[in-house]
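The complex appears here without one of its protein chains, the remainder shown in place.
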Amino acid sequence: MKKESCGLFGIYGHKDAARMTYFGLYALQHRGQESAGIVTFDGQKTFEHKGMGLVPDVFQENDLKKLLGHIAIGHVRYSTTGASQLRNAQPFLVHFKDLQIAIGHNGNLINTWELRQELENEGIIFQTTMDSEVIVHLLAKYLNGNSLENALAKALNKIKGAYSLLLLVNNKLIALRDPFGFRPLSIGKMGSSYVFASETCAFDLLEAEYIRCIRPGEMIVIENDRMSSFQFAEPEKPAPCVFELIYFARPDSIIFDKPVYLARKKMGEILAQESPIEADFVMPFPDSGVYAAIGYAQESKLPFEMAMIRNHYVGRTFIQPSQDMRDFGVRVKLNPVASMIKNKKIIIVEDSIVRGTTIRTRVKKLRELGAREIHMRVSCPPIRYPCFFGIDFSSKGELIASSQRIDEIARFIGLDSLHYLTIEGLKKSIEWQDNFCMACFNEEYPLKPGQKCGKFCIEW
Amino acid sequence: MKKESCGLFGIYGHKDAARMTYFGLYALQHRGQESAGIVTFDGQKTFEHKGMGLVPDVFQENDLKKLLGHIAIGHVRYSTTGASQLRNAQPFLVHFKDLQIAIGHNGNLINTWELRQELENEGIIFQTTMDSEVIVHLLAKYLNGNSLENALAKALNKIKGAYSLLLLVNNKLIALRDPFGFRPLSIGKMGSSYVFASETCAFDLLEAEYIRCIRPGEMIVIENDRMSSFQFAEPEKPAPCVFELIYFARPDSIIFDKPVYLARKKMGEILAQESPIEADFVMPFPDSGVYAAIGYAQESKLPFEMAMIRNHYVGRTFIQPSQDMRDFGVRVKLNPVASMIKNKKIIIVEDSIVRGTTIRTRVKKLRELGAREIHMRVSCPPIRYPCFFGIDFSSKGELIASSQRIDEIARFIGLDSLHYLTIEGLKKSIEWQDNFCMACFNEEYPLKPGQKCGKFCIEW
Amino acid sequence: MKKESCGLFGIYGHKDAARMTYFGLYALQHRGQESAGIVTFDGQKTFEHKGMGLVPDVFQENDLKKLLGHIAIGHVRYSTTGASQLRNAQPFLVHFKDLQIAIGHNGNLINTWELRQELENEGIIFQTTMDSEVIVHLLAKYLNGNSLENALAKALNKIKGAYSLLLLVNNKLIALRDPFGFRPLSIGKMGSSYVFASETCAFDLLEAEYIRCIRPGEMIVIENDRMSSFQFAEPEKPAPCVFELIYFARPDSIIFDKPVYLARKKMGEILAQESPIEADFVMPFPDSGVYAAIGYAQESKLPFEMAMIRNHYVGRTFIQPSQDMRDFGVRVKLNPVASMIKNKKIIIVEDSIVRGTTIRTRVKKLRELGAREIHMRVSCPPIRYPCFFGIDFSSKGELIASSQRIDEIARFIGLDSLHYLTIEGLKKSIEWQDNFCMACFNEEYPLKPGQKCGKFCIEW
Partner (left out) sequence: MKKESCGLFGIYGHKDAARMTYFGLYALQHRGQESAGIVTFDGQKTFEHKGMGLVPDVFQENDLKKLLGHIAIGHVRYSTTGASQLRNAQPFLVHFKDLQIAIGHNGNLINTWELRQELENEGIIFQTTMDSEVIVHLLAKYLNGNSLENALAKALNKIKGAYSLLLLVNNKLIALRDPFGFRPLSIGKMGSSYVFASETCAFDLLEAEYIRCIRPGEMIVIENDRMSSFQFAEPEKPAPCVFELIYFARPDSIIFDKPVYLARKKMGEILAQESPIEADFVMPFPDSGVYAAIGYAQESKLPFEMAMIRNHYVGRTFIQPSQDMRDFGVRVKLNPVASMIKNKKIIIVEDSIVRGTTIRTRVKKLRELGAREIHMRVSCPPIRYPCFFGIDFSSKGELIASSQRIDEIARFIGLDSLHYLTIEGLKKSIEWQDNFCMACFNEEYPLKPGQKCGKFCIEW
């Protein structure tokens, strides 16, 4: 299965649409560091620039200058495998009759394999392994005699899975979310321009005003400076991804109409209620876990400390250490403050444990520095099941909780105690919403994954 | 009209197929400097690397190492417009059912527009502006129930124009030339490997043995280490491009089964017979014209001099000169040897005149240096008509001979006399072959260009 | 005046000395981002590599491989002016008779101008504007008939100011601090190797053991695997730079034999005692101020929040925003969490205010988001006087506190109240040490700056 965690940004009606999109993507960089792309339309022609790497590496002033026009969509993509290629960078742009169709996708389809089979039997060739290409072929198929919106609705009714989409088709900008609303996509206003973004931190950077989240199954169309909305499919029981709130989104963002910071802090608070313990202080491993740790500390009335320091220059590639420099990759990122650790009883609050190996290395270091007791509290339930809707746990290796009991995990990491937030606790933390997709915790998949999904990646 | 002068190289049955292809393309660099690409097949998977720029810039050791397999095809493309993009680099690779289809094309089709219309009406979307994409869609269409070879033959019978093709389809390597044989493509042998190249200079570099030129309408298929050949279309009256011999191919190559050096020298000799004149010496403007000038000098028994020196470091981009440094671009490339010019009566032999402006600048300089008389002899007839089959005269601007008489051209350039080789003289120089396409001289196009051909480029 | 805040690392007796130095510099990157360099000695020859930029950009695997030997010193330099050049990168290496003398300097001399005058009158030419070059010329002058150590001691007795030095002279490694001990430099042990670093975070990364800080006026010499120490000058009344503790050093480092994290937290605690106020919560502007804010929050028993989010991808150059995107540079780095701010009474703890403009921009934003009251507490006294010993306040523009009263600063920034830590409070926070240089707060300069110092930069 191909996983894609991505970020989307779009703008309609701005004289410098490409530049605004550049900054929108810049703010969404944490959602995808593999590739970035922007497509614009100037009333006549479509312009495109894509590249591998971070937004500031992909676009130079000169590239932006060539992206003419007042409408733009942009995309950042997350690297999940070594097979990443420019060919799979988005937005995906094709030519069909008199239409230039550009599409940016966040999410993951689960019936790609079946749809590709079907289309190839009709003589369609594929140039990429992206879900976007399947969507576009379906769209082309249904365009015959239908309006663009109707053809798109028909195409979307064929696909299953998670998709927040931005399309730029000549002078139309279209934004939509799948009927389950797996992935976020919000509407904003920036002067007289309309803006769209996966997270509102992109609006903040542009000083755009946040309006609302697009509804599950809703399609927004902007054309001739007017915005219209219609329901292209009946909304299903909503299933927004809870992991966006727990880990993936930026803490200063609003997604699914709710502030991420508060959700994380609340998780920490409930966690403190569920599994309290006496200690000298509470600390996170930065930056994940900081907000839940603050919540935990406040609820438990224990001091909060930042006793593990993150090196801000890390992220750049560096030269290989010697063979005898073990755990170097972890050490270079996070260094504990020795004077804080010695003889202390410590609670570490983490936002999640995937494979557990990095955490283990740091806990071992804390022991070497003389920590008396080390307790860990995790602000989500154990991650036991794969995600088919766009979060790539597998990129971090196997899920430790899928095969080991909590006490085994505690022993593996070297903890005096380990507690996870319960599913009930998690629900309580995010009480404002009726329902979330929590399949990675409870195996209740809103949609049954299709054939070859989760087994084979369509790769060539 | 989109023009593409390109170079092709392919190899079957070599453990280091990608590296051999790299060097093959290196030798063919003069046929295309815009982009380069290689596709390989290792028995299981297809690998691809393409990029903008010269061969040594596009491929690093690391890239080659990832191009696994014993079969490879490669392509270099010539920059004709500013709209050049990676998207249009070749070989063009698509996925269709269980096939990986890679195609490299040298030439230009003349019914692209009609075919794209037809295919789009069937719901096909286009991702590039390349002729290759049209060919592949046709191939996919006919593959239903047909063998690859038959489907390809059917597809080729739909297309019109100039095409030498290399295809790599899973474990098959296919090489073919259109029924007119517009563009060259030769077969060679390198140990137990088969090799294919647009020009034999690529074989020389690899110390491969030249076998023969592929025949017009012939398709060569290599599979399971065995080569087979069949005629996919009846050969037309042969129409190899005479301009390849005059200018485009490397002088050390054999194309259309004949040595380029000898052809050019013979043109110079006939030119000397047709338009002799007394002079102190004969000189070329390097490097074009060198071989015809040698022929002219020998036939006329006049001394041959290299009185214009080419700067070998030019080719690299340099900084803009000041506004008052006129004709700098020409001056930096070619510098006359002042001491040879003063008071001399000079014959300059050129291989062709397209726009005439560069020549004019250099002739003016020779006057300033005190040349007494300057006569020019051109080793081909006046170029008066556009080429629809792959030579891009338009990239050099308007054809001066299409609108001006020879005496007007002589005056424009500033010559004491100007003579072109006659069409009869040209035919005599290349007497070994029954027929050539000479449409750029005589407007006798072997195929009538289609709609929108030569008018609009399919561009987006 | 030329200012240089820099980082030093040295190692003696390691088979992979250059690689260890690379990682040492990597950990010290926050002390200098302009240039980096390493010099090694392999028993016979000296090797050098320097470049502009960050450590991972300056050194590639290939560069490290050429830096042979078991002794190495390295240097990172802080960019203070646009005039930064490779010429001024360190270590500075010269050849004198049979000696290869490499020197790395952290600090700033105050009698450079006088010494250069004197040396030029003796016919000495200067190739750089670095203090290091002055030191080396003096050393060469005194080497005549003296041992290296004695000559160096004589040279050091001529120079005045702040200097922590590492020298590599053929097979000797020398480390020393000026008699006032302005800048830090520590000794560590890593297996059988000796290591030296400006801050102990470099030891942590290499898992080296921290021994102690070099004493003011002490020279450490390592030769033939043996370390010796002597006092090259009588120690003055100690004057370590208090600003290293307040702001410059990494929180996980130990400098001047004391942990930075605890010092900063203590400053926050004393600050809370000196100027308490009721509020909804305490927050820092990350990352400066985090540790003092934690101290303040704990002492005042108010909640600690991270309500301003730092974008971790910033640091990379990005494209210019539009003219109407005001304060963009600040906004892109720090984004407030809107949901935390509205109607709140907030205490912001900062570690220092230099110019005040960035803070003002962020405070304004908090007001726009509906903060009810905004109070600021600063964990050091007002910075009123320039530093001549290596901290470059001027690079951040004028010192606001040198010309404005605290109430004026509060009004400029837009605060409801503003309090600074008192000098007494600061002394209390760092009670372990008799004395610090606090000239930037109280104008009590340990050394009187020389002619042209603080007025003109030696620049050419």
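Quick notes
We call the chains A, B and C, going by the order they appear; numbering starts again at 1 in every chain.
Heads up, the rule we're going with is that a contact is a pair of C-beta atoms (placed from the backbone, for glycine too) under 8 Å apart; a residue touches a chain by one contact, two chains touch by 3 or more.
If you're wondering where the values come from, they're calculated on a predicted model, not measured in any experiment.
The hidden chain, counted over the whole complex, makes contact with B, C. Within the set B:Asp42, B:Asp204, B:Glu373 or B:Asp416, the residue that contacts the chain not displayed is B:Asp204. Summarising the interface, chain B meets the missing chain with residues 16, 19, 22-23, 26-27, 29-30, 54-57, 59-61, 64, 201, 204-207, 250-252, 254, 259, 261-262, 287, 290-291, 294, 297-298, 303-307, 309, 311-313, 315-322, 325, 331-332, 335-340. For chain C, the residues touching the chain absent from view are 45-46, 86, 93-97, 100-101, 120, 122-127, 129, 136-137, 140-141, 143-144, 460.
In this section, only the chains that are shown with their structure count from here on.
Viewed as a contact network, the protein chains form an open path, each link joining two chains that touch. Between chain A and chain B, the centres computed from C-alpha atoms are 48 Å apart. Along chain B, no residue makes contact with two or more other chains.
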